[in-house]
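Removed: one protein chain of the complex. Kept in place: all other protein chains.
The first chain written gets the first letter, and so on, giving A, B and C; residue counts start at 1 in each chain.
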Amino acid sequence: MSIFYFIAFLSILFAVLVISAKNPVHSILYLVLTFFTFTIQYILLNAQFVAIVNFIVYMGAILVLFLYTLMLINLNKNSEPMKTNLVKIAAVLGGGCLLVVVVAALKATGASDPVLFKDPNLGLVKNLGKVLFDEFLLPFEISSLLLLSAMVGAVLLATKDTKTA
Amino acid sequence: METGELIVRLVLIVVIFLISLVIAMYSTYAERKIAAFFQDRVGPNRAGPAGILQPLADGAKMFLKEEIIPTNSSKFLFIVGPSLAIMTACIGSAVIPWGQQIQIGSKLYDLQVTDINVGLLYIFGVVSLGVYGIMIGGWASNNKYSLLGAIRAASQNISYEIAMGLSIIALLMVTNTLSLKEIAAQQHGWHWNILRQPFGFILFIVCAFAETNRTPFDLPECETELVGGYHTEYSSMKLGFYLFAEYINMFVSGAVMATLYWGSYNYPGMDWVAGHTGPVIAPLIGTVVLFAKIFLFIFFFMWVRWTIPRFRYDQLMDLGWKGLIPLAIANIIGTGLWITFFK
Amino acid sequence: MESLSNKRKVLESKPLNLWERIYLPAVVKGLSITLKHFLFKKDVTVRYPEQKREFSENFRGMHSLKRDEEGRERCTACGLCALSCPAEAITMIAAERKPGEENLYREEKYAAVYEINMLRCIFCGLCEEACPKEAIYLDGDIVPADYLRKDFIYGKDKLVEAPLNQ
Partner (left out) sequence: MESFFKTAQTVPLNHYILLSAIIFAIGVIGVLIRRNAIVIFMSIELMLNAVNLLLTAFSVYRGDATGQVFVFFIMALAAAEVAVGLAIIVMIYRNTNSIDINVLNRLKW
C-alpha cells in the first residue's frame, strides 16, 4: 500500500519536473522516469502485459523517437524563450481549476472502494488476447490501418520536397 | 516465497552476475586472440601464460587512467550514461533459464532468476532501453561526434527493433508462449526451434548484431568517421563501462538466441544421459551445453566482426527498412500459412 | 581525357543484382575465408624480444664508436658528424690528449664527451659517411625502449666499443 503512495509521489514529482525543466532533453529524461513509475504502477495492479507494453512502446520507442528528434534538431540555445510570468500564473490557475473540478466531481460520487483483484489472471497475455481478438477485432484492424496511414503520412511529411528545396 | 527458494534465487543472481562479468572480461581477451588468429597473428601473450591475465591488466589500466569530465558537458548525465548502459546490459539475463530444474535435497529448484510470463517481451524491453545509455552519454559529452554517434545509435536501434520484434512474433506463433522457461522446455531433445524457424533466426541474428552495435553495424562508434562515436569524450572506467556493456550485451543476446532458437539446455540424447547420471548432474550438463552454445555465438559475433566490413549508414537503413522488415512480415505470413495448413 | 600510359583501368560499378543484394552468399564466402585463416594458416609474426629477424646487410641500428687495432679510440672530435647530422642529434666536447694517454686515444685531440640523442636520431647514416676517421658506425642493434627521455641521450659509456683485450 505504501508502495503505491511512494510511486505516486515520484510520478507527480517527475511530471512536474518534465514541464518545469529548462532544457528539453532533461524534460524527456524526466518523462522517461515518469513513465517508468507508471510501469511500476501497472505491475502493482498485476497488469503485466500492459506494463511491459508500456515499457517497450513508450520508453523504448516513443521517447527514443522524441530524444532522436530533439538531438537531430539540436537546439544549441540552452533554453527556449519562456512565456511571461503572467501567462504562467494564468496557466497554473487554469490547470488547478480543472483539477479542482475533477476532484469535486470525484467527491460527489463518494465511491472509495479499494481496488480488489477479482480475477488474478486478468492482466495476463492469454486473457487480454482473447478479448482483443474477439470483441475488439474490428477496432484492432482499424487501428492497424491508422498506424499504416500514420507511417505513410510521416514519411511523406519528413521527405524533403525536391521541387522547392 | 519460502526462504530456501529465496536463498537459491539470491545465489543464482550473484552467480549469474559474476559469470556475466567474467565472461565480459574474458570476451575482451577472446576478441583480441580470435582477431589475431583470423589475421595470422599471435595476439596478447605477455601477461601470464598465453596472455591469460591480460583482462586483469586491462582492467587495472582502465582504473588507473585519468578520469576526464569535459568542462562543457552535462556532468550528471555524463556519469549516468555509462552506468545506464551497463545496467541495462546486466538486467537482461534475469529471465533466461540457465538449466532444467535441479534437485537439491528433496526439492526442485529452477535455474532461473524469475519466470515472468512475458519474459520474451521483458528482454525486448530491456534491449530497447539499452539505447538510452548511449544517447545520454553521447548527448552529455557536448561533442559533435558523440552527438552524431548517439543519433545514429537511436535511429539504428529503433529501426532494427521493429524487424527483431516481427521475427520474434513468427517464433511466438510456433511456440504459443512468451515464457522463456516454457520455450526452453518445448525444445526437448533435438526439437529445436531453429528447425521450425530457420529464416526467422537469420533475421533475428542480423538484428541482434545491430542491437548490440557490433560490426558490421557498429555505426555509432565508427572510428573512421566519428573519431570514437558516442564515447569519444570518455576515458578511464567510464569508457570501460561502455565497452563492458557491449560484451555483456553480446553474452546476453547469445543466451537469448541459444534459448529461443538453438534449444537452450537441450541436446540430442539428453534423456539417456539423464537416466544414467541422476537428477543433480543431468541439469548441470544441460547448463554446460547452454554455455557452450552461448560461447559459440560469442565466437560467431567475433568471427563476423573480423570478416565483414562496416556498412555505410544509408545501406544500413535500407537493409533495415526495405530488407529485413518486409522479409520479417513475409516470414510471419509464411509461418501462419504453415500453421494453418500443416498442423 | 585520353590516358597517356593506357594503364588506367576503368572499373564498372553496376547496381547489385538480386543475388548480390541478399548479401548472405558473400557473407558466407567471407566467413569461410577467415575461418580458413583461423584454423589452418600458421601465424606469420616473429615474437620479437625472444626471436629476432635477421637484419639486412645495410641495416642501420645503434651507433658505436670504434677503436683501432691497438684498442685506441679513433674519434678525434672533429665535429663533422655533428655537422652532417640532419636531425642535430650529436653533440660533443673535445679535449687535448695528455702525455701518457697515447694508448687510449689515437690522435692528439679526442672527444671528452660524445652524446647522441636517440630520440632525435633518424638513423640516416650521414654521420657514418661524414666521419674521416672511420670512427662511427651504425652497426648495432635496435635502440631499446626506455621510460625517461633523459635515458635516451647516449653517452660514451654506451657508444664506445668494448676494449679489445677483454
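Everything below uses one rule, namely that a residue touches a chain if its C-beta (ideal position, glycine included) is under 8 Å from a C-beta of that chain, and two chains touch if they have at least 3 such contacts.
Just so we're clear, the structure is a prediction, and the values are computed from it rather than from any experiment.
Just so you know, the chain we are not showing touches A across the whole complex.
Those residues of subunit A that touch the chain absent from the view are 1-5, 8, 11-12, 15-16, 18-19, 24, 27-28, 31, 34-35, 38, 41-42, 44-47, 49-50, 53-54, 57-58, 61-62, 65-66, 69-70, 72-73, 75, 80-83, 87-88, 90-92, 94-96, 98-99, 102-103, 106, 111-120, 122-123, 127-128, 131-132, 135-136, 139, 143, 146-147, 149-151, 153-155, 157-158, 160.
Heads up, the rule we're going with is that only the chains that are shown with their structure count from here on.
If each chain is drawn as a node and touching chains are joined, the picture is a simple open line.
With centres set at the average Cα position, the gap from subunit A to subunit B is 29 Å. Subunit C has its Cα centroid 47 Å from the Cα centroid of subunit B.
Of all residues in subunit B, none touches two or more other chains.
Residue ranges on subunit A touching subunit B, taken from their complex, read 25, 29, 32, 48-49, 52-53, 55-56, 59-61, 64-65, 67-68, 71-72, 74, 124-125. Those residues of subunit B that touch subunit C in the shared complex are 34, 36-42, 45, 202, 303-304, 306-308, 319. Within the complex formed with subunit A, the subunit B residues making contact are 77, 116-118, 121-122, 124-125, 127-129, 131-132, 135-136, 139, 147, 150-151, 154-155, 157-158, 161, 178.
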